[in-house]
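One protein chain omitted, others in place.
Let's look at chain A:
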Amino acid sequence: MAYSFPEEVLEHVFSFLSLARDRNAVSLVCKSWYEIERWCRHRIFVGNCYAVSPEIVIRRFPELRAVEMKGKPHFADFNLVPEGWGAYAYPWIAAMAEAYPFLEEIKLKRMVVTDESLELISKSYKNFKVLVLTSCEGFTTDGLASIAANCRHLRELDLRESEVEDLSGHWLSHFPDSCTSLVSLNMSCLGSEVSFSSLERLVARSPNLRTLRLNRAVPLEKLANLVRHAPQLVELGTGAYSSEIRSDTFSSLADAFSACKQLKALSGFWDVVPSYLPAVYSVCSGITSLNLSYAAIPSSDLVKLISQCQNLQRLWVLDYIEDSGLEALAASCKDLQELRVFPSDPFGAEPNVSLTEQGLVSVSEGCPKLESVLYFCRQMSNAALIAIARNRPNFIRFRLCIIEPQAADYLTLEPLDAGFGAIVENCKELRRLSMSGLLTDRVFKYIGTHAKKLEMLSIAFAGESDLGLHHVLSGCDSLRKLEIRDCPFGDKAVLANAAKLDTMRSLWMSSCSVSFGACKLLAQKMPRLNVEVIDERGPPDSRPESCVVERVYVYRTVASRQRLDMPDFVWTLDEDSSMRYS
C-alpha cells in the first residue's frame, strides 16, 4: 500500500501548475493524483469543440472557472467551410450554466454564438468576468446588451473580429452606472454608432480600463475626450482617424495623448488623414504594437510614424508601405518581432504598389529579433527566400502568400522548393508555416526531413503526388494541424499514415484527391478519429466509391462520432460502417 502526502498537500503543490500540459502529466501518475488534480483544475482549453463533449468535461472537472474553446477549422476564415457546418456554443453554454455557477471566463474562437447563449451567460454566473469572442458569429447587439446589463463584475468584453449583426449601438448604454470594473473593451468589429455620452461615462467610471478598442463610427473629434478620461490606457484602438483639418482638433488630440504614459499598443486608424498622425508622436517611443492594417496612406506617411517607434515589437500594415518603407522599418525598429503585411488590393490583376520580396529581405536583414511573419506579395524568388532563411534562423512563424497561385520563382521560373527548403532547414524552431507559389513534391521532402518542431502547416495549390503528403505526415514529428486545399494528394498518403492522424488535432483537405472509399476505410481503421466528409453534392454513397470528395475533415475525438448537430452536407461513419448523416 502506497503512502503519499495528504490530499491537501498535493492539492497545494498542484496549484503551482498552470500549464495544461503539466496538469495532464500529473493526472497520469496514478488514480489518486488523477482524482486530486481533477478537483482542483480551474482552467481548460479545448482546441476542438468536437474532440470532447460537455458531459465528459463536466464529469471530469467539476470546479472549472475558465473555459477556452475553438470551433471551426482555420480555413473557415476563408469561406472554405460551408455555412451551417457546426461549432455551436449553445450546448456547451447550457451544460456549463448548470454545472459551473462560479464560472468566470469564457473564451471562444470560430464558434457560432447566439443571443440566447449570451443571455444565458449573463444570467447564469454571478461572478462572470471575462468574455472573449474571436472570429465568432451568430449573435446580435441584443446579446451584447444582456451581457452589459447583467454581468455586474464584468472585466473584459472582447469581440475581436467577430461578425455581429449590428441592430443598433444602444447595447452599450445597458452598462449600469454601478459597473466600474471594466479592464478591457474591444468593440472594433461593430458597425453602428454607440451613444457617445454613454461611452464617455463608461470610460470615465472605469479606473482599471487598460484596453479600449473603439469602432470606426467613433469620430476623431471625440477621441480626445475619451482618451482624456483614461490616461492609464495601455492599448488603444481609435475609431475613424479622419476629420477636416483643424488645428484645435489636432492640439486637443495631441494633448490628450501626451498624458498617456503607459500606452503600448495602437490600432484602428480607419480612414486616416495623415495630417493627424503626428498627434500620437508623443507616445511613439513607448509603443510596442502598432496595427495600421486599415490605414490607406502612402509609404512616406507610414514611415514618418513608424520611425518614431523605436521600441516597436509588432507591426501590422498594408502593402502601401512598399519596399522602401520596409527598408526604413528595418533601419529604425531593431526590436521588431512580428511583421504582417496585408494586401490593399488582393484581387487586382496588376500590382498597385511597389512591394516585392525585397521588402521582406530588408526586414529579415535589419531586425535580429524578427520571429513571426505574415507577408502578402506578388513575386518571390528562391534567392530571396534563401537569404531570408539565412538571415533569420530564429523564425517561429513564417506565412508567405504569393497572390498568384502556383507562381514560380520570377527570376529563374523554377519552383520555390529550394527557397522554402532553406526556411525549414535553417529555422529549426519553426512552429508554423504557410506556403504558396509553385511547389513540387521536393519541398515536402525538405519539410519532412527538417521541420521537426513544426506544429501547423498550410498548403495550397502545391505538390505533384501522394508522395508529397506522405513526406509531411511521416516526417513532421510535432505536427498537430495540417490544412490543405487544391493539392493532388489522395488516398495512398492518407491511409498509409492513418496512425499519425491520431497524434494530431486535425487534418483538413479540400479540393484534393481523396476518395469516398478511402474516407470510409480510414474511419473503419481508426475508431478514435472522426472522418467528416463535407460534400454539397448530395450523399457520397450515391456516387462510386472511387469518387473524390469535396472536403474531408479528420479529427481525433473521445466524443461520439455522430455529432447531433451535423447539417445535411456532412457525413460520418456509423457503427455499421456505413456513412450516415444525422
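Of note:
The rule we apply is simple: a contact is a pair of C-beta atoms (placed from the backbone, for glycine too) under 8 Å apart; a residue touches a chain by one contact, two chains touch by 3 or more; residues count from 1.
Assume contacts and distances are computed from a predicted model.
In the listed set "Exosome complex component RRP4", "CIB3 protein", "Auxin-responsive protein" or "Actin-related protein 10", the entry agreeing with the UniProt name of the missing subunit chain is "Auxin-responsive protein".
Listed residues A:Glu104, A:Asp441 or A:Glu455: the one in touch with the omitted chain is A:Asp441.
Shown as candidates are A:Pro343, A:Gly366 or A:Gly421; the residue that touches the absent chain is A:Pro343. Within the whole complex, the absent chain has one touching residue among A:Pro176, A:Pro298, A:Pro527 or A:Pro544, and that is A:Pro298.
Residues of chain A in touch with the missing chain: 75, 77-80, 161, 163, 189, 242-245, 270-271, 273-275, 293-294, 296-298, 300, 320, 342-350, 352, 376, 401, 403, 405-406, 408, 434, 438, 440-441, 460-461, 463-467, 470, 474, 485-486, 488, 492-493, 496, 511, 513.
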